[in-house]
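Can you keep this structure in mind? I'll have questions shortly.
What you see is the complex with one protein chain gone and the rest in place.
Chain IDs A and B follow the sequence of writing; residue 1 opens each chain.
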Amino acid sequence: MPSTPCSPANHRCVDIHPARGSEDNDDLGSLRGWQSTDRATMLQQGGGVQATERRQKHHSRSFSRQISLESARMSREGRRSLPRSGKSLGGGAGVDGGLRKGDFSMFRTKSGLGVVATARKENESGPNNHAGEGGALHGARAEESRVSDSVPAGRYFAALRGPELDQVRDSEDILLPKDEVWPFLLRFPIGCFGICLGLGTQAILWGALASSSAMAFLHVSPAINLAIWLLALAAFVSVSVTYAFKCVFYFEAIRREYFHPVRVNFFFAPSIACMFLAIGAPPRMRPFFLHPAMWCVLIAPVILLELKIYGQWLSGGKRRLCKVANPSSHLSVVGNFVGAILAARVGWQEAGKFLWAVGLAHYLCVFVTLYQRLTTSEALPKELHPVYSMFIATPSAASIAWAAIYGEFDAVSRTFYFIALFLYCSLFVRINFFRGFKFSVAWWSYTFPMTTASLATIKYAEAVPTFFSKALALSLSLMSSTIVSLLLVSTLLHAFVWKSLFPNDLAIAITITKDRNGATKRSKAAKKSYDIKRWAMQSPLALVSSIRRGGSEQEELETN
Amino acid sequence: MPSTPCSPANHRCVDIHPARGSEDNDDLGSLRGWQSTDRATMLQQGGGVQATERRQKHHSRSFSRQISLESARMSREGRRSLPRSGKSLGGGAGVDGGLRKGDFSMFRTKSGLGVVATARKENESGPNNHAGEGGALHGARAEESRVSDSVPAGRYFAALRGPELDQVRDSEDILLPKDEVWPFLLRFPIGCFGICLGLGTQAILWGALASSSAMAFLHVSPAINLAIWLLALAAFVSVSVTYAFKCVFYFEAIRREYFHPVRVNFFFAPSIACMFLAIGAPPRMRPFFLHPAMWCVLIAPVILLELKIYGQWLSGGKRRLCKVANPSSHLSVVGNFVGAILAARVGWQEAGKFLWAVGLAHYLCVFVTLYQRLTTSEALPKELHPVYSMFIATPSAASIAWAAIYGEFDAVSRTFYFIALFLYCSLFVRINFFRGFKFSVAWWSYTFPMTTASLATIKYAEAVPTFFSKALALSLSLMSSTIVSLLLVSTLLHAFVWKSLFPNDLAIAITITKDRNGATKRSKAAKKSYDIKRWAMQSPLALVSSIRRGGSEQEELETN
Partner (left out) sequence: MPSTPCSPANHRCVDIHPARGSEDNDDLGSLRGWQSTDRATMLQQGGGVQATERRQKHHSRSFSRQISLESARMSREGRRSLPRSGKSLGGGAGVDGGLRKGDFSMFRTKSGLGVVATARKENESGPNNHAGEGGALHGARAEESRVSDSVPAGRYFAALRGPELDQVRDSEDILLPKDEVWPFLLRFPIGCFGICLGLGTQAILWGALASSSAMAFLHVSPAINLAIWLLALAAFVSVSVTYAFKCVFYFEAIRREYFHPVRVNFFFAPSIACMFLAIGAPPRMRPFFLHPAMWCVLIAPVILLELKIYGQWLSGGKRRLCKVANPSSHLSVVGNFVGAILAARVGWQEAGKFLWAVGLAHYLCVFVTLYQRLTTSEALPKELHPVYSMFIATPSAASIAWAAIYGEFDAVSRTFYFIALFLYCSLFVRINFFRGFKFSVAWWSYTFPMTTASLATIKYAEAVPTFFSKALALSLSLMSSTIVSLLLVSTLLHAFVWKSLFPNDLAIAITITKDRNGATKRSKAAKKSYDIKRWAMQSPLALVSSIRRGGSEQEELETN
């Protein structure tokens, strides 16, 4: 409590973490062991040093790793010398070490918390627990909710930066250790489905190059389509299975990704990728993939997610479109158009028209909002970034979808196609497009717009078979294929040679309450409760609850 | 004057209201008597108690109701114990009781003020009026303008809350007494035309159910259409007549409603309701209602109001779209599409196309603005609310209008229809839609979008006569009819059993200047003028004018 005038010697904080061994088996080879540690927090205000240490001795049964009296003392002393690390864990005055770094269990699926709760109760039922009880109970609850509470959108904007909101600001601390390699599943982001998007559209592209009348002069073999499609299928299966495991084991991490204003759009990616696979399926697979039932299965999650996300934009909560809009919001719109293409393929034109209309309405909103670059929109990249290629995806897909539904590449299709083409040019002329950015697996998502634009150009070349249109279709196709090839090589290198494909996914591990403000509020609350209660020797429950209130106050602040 | 350091004993305020009897006859049975009271305000700074009381005795000729020395003393004492009520009337230091609560005459049509002015002159010409004269004159003028000045849009947002901006914030006080039942006409809001909207569309719906080829399997009798249409006509006539009386007697209240950012959109409702009546007219009435002259008569107020309101959005003043946009803004757009439908019915396709284009342009703006939920838009409901059903109305009407003008339910019609359908789903899945809100007569306005969507679905089922489309049309029609029936019962219960259909319409009685800031400014101004003039024994005219200045400063603040 560095900011309170009263001396810190009056306050003692002890972190007690009786850990059990890692009782969970790792299903995946790369999943390294993690430990589910219990958390108990004791806070004593105005008590004597002796009593504290006595209680410490009593409580400390099995300290597994770094959790020891030494660390507690270290952190206490560190707090004096390094103020920032002192408030780093969000615990503040005395609730400090509630959650040890490296405690990956907090992101585990909720059932794992049952064990923790049991262990905690056991712990609390011990003797001499009179003073620490309330605090421990409350502190543990606070931590639990600190992870599992839905993180407000503004919090992500405050704590993260970069166009993908994947880098933690310097002023922020995170819940997991930065210097340690996290479990593989925790490092496996939803953005990996971008690989499937990129490969799936490539499969469609090469299928179109092989079958399109306009590109017949190329004599592309359908085998390429088959090969890429199989590769895309394999990628989709492996990414899906891995993410399913993450779903099973680290559901809290997935909830964190879901609340992430950029990442949430990638939750559309699995369905869209699967729809790409269905659209690009080689001729022999088509009876299976191009069936209305398949369409229903694939479109259902898109519709549900749209009802949720568009509803958030429109009618409640803090996730207003003017705040959360960012180029990846296009992903939440493009699903409609891809679904419309698939609907046209399976023969449900009306369903396709429905999706197209829904897509149009929301594309309008997203397009205008992004073009305005409202000052309230905090996730907009300051510089040009690959994520801007998303702008190309939606009009291209809208153009193809309209042509697929209504049977001809008419004025509406052309209008959307030309919008896409202009945006393509607009990004293309900014030469240093892919330069100076660290490669990440999300880049794959930025390739599918180019491929979609190539596909739309092929459709346009079919409608207007001039030299110019064919040359454009060819060059765009080559460009997108080249970039996908480069990304494939780059990804393989990162994955198997440099082993750097999946860095720690810092974005999911941000604290819920901002440290800086939180600290101020906490110290105020502490001062207040100190002033009032210093004579009453009450349990510090009120203090903790005031901390929680401080957090909710801040959430409210973030709404405006 | 609680915030000034000088003791309140130095200041005396006296409220003198020599009231005349109620000289106006109540034309409507439910219109209870009200009293046009004169207002005179006296302010004496640094004067003695005796002098004040002497003047009080002199002036107090006929105290009609609550206006007495007792009340004045009570309010003076109340000001000490209850600071909020102390500044409640906006009069501040000594200008307190300028306007007695319950003085409904301030909302009367302007001609009524002539009488007041005469009475005031009479009052002022009395003896011993040396000190109070300037203050009384100025105070009365301030009050007069306090009512009749156009209330800035930001003021409504500041003083009111709720998605309909019909509840007064706790920090605000209003010009009329909260604990008293106001005259019926003052409690009769423009939103009552929503009843006509709801019933009018029901009449159209049952007409369509009876005549549509797609719904022929239902064998609906045209008599239902006739019955509902007659009911709608009766409702329209009675609401119109009542509101016309309000227009005649309480024009100031109507001006207040006109400046209300939500209510202003309901000024479109009379024309739209009448257009609904024309569109839904039973076959034998059609030659009269479906005549170009009728269209001209009905569309004229819509066009004029649009020129006014869209002009406000676009080109001047503080009523920027980004500020005043709220779901009821759809009402100001939907009139175009309804007018286009009627134009198509009367055979003026080009006029319909004109209206459709105007509607489209402004629908785009409203739709995008509402979807963005700009942080500057202050009237947006935080939670889902029936008012959101307005979102369905415009695209449904646009869809029907396009089909009516261009003769077929083509791609444009479908696009708008499907947008409406998606928005319907989006609102429908949020189950607790109609729950937890207090019933108000404005709810009627929220039923017509559903009925319009049902109508569009019937048109769609005509174009695409599948089982699914017919089932959808049927279920949507039933749902809208059910809700309208429920509302009808609820309205009758509120009107005749619980007598709570028309609560006091607090929204029109807000003060123009905000109390809190105003109070601060006033006390500053008071302190200043006190410091300067305490020895000069001047009339407090400057003080009052500084209050007015404070108000205008605040208005300027509200512009940004």
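Note that contacts are C-beta pairs under 8 Å (C-beta built on N, C-alpha and C of every residue); 3 or more make two chains touch, one makes a residue touch a chain.
This structure is a prediction, so every number in the text was calculated from the model and none was measured.
Asker: For a quick check of understanding: of A:188, A:243, A:388 or A:406, which residue touches the chain that isn't displayed?
Answerer: A:388
Asker: Can you say which of B:313, B:417 or B:448 touches the chain missing from this structure?
Answerer: Selected residue, touching the omitted chain: B:313.
Asker: Which of these touches the unseen chain: A:185, A:254 or A:421?
Answerer: A:421
Asker: Of the residues B:229, B:354 or B:460, I need the one that contacts the missing chain.
Answerer: Of the listed residues, the one touching the omitted chain is B:354.
Asker: Sort through B:277, B:344 or B:374 and give me the one touching the missing partner chain.
Answerer: Missing-chain contact among the listed residues: B:374.
Asker: Contact with the hidden chain only, please: which chain A residues?
Answerer: 364, 367-368, 370-375, 381-384, 388, 391, 411, 414-419, 421-422, 425-427, 429-430, 464, 466
Asker: Please identify, in ascending order, the residues of chain B that touch the omitted chain?
Answerer: Residues 307, 310-311, 313-316, 320-323, 325, 350, 353-354, 356-358, 360-362, 364-365, 368-369, 374, 376, 406, 412, 560 of chain B touch the chain that is not shown.
One rule holds for everything that comes next: only the chains that are shown with their structure count from here on.
Asker: How big is the rotation, 0 to 180°, that puts the C-alpha atoms of chain A on those of chain B, in steps of 5?
Answerer: The rotation relating chain A to chain B comes to 120 degrees.
Asker: Roughly how far is chain A from chain B, going centre to centre by Cα mean, in whole Å?
Answerer: The computed centroid separation for chain A versus chain B comes out at 44 Å.
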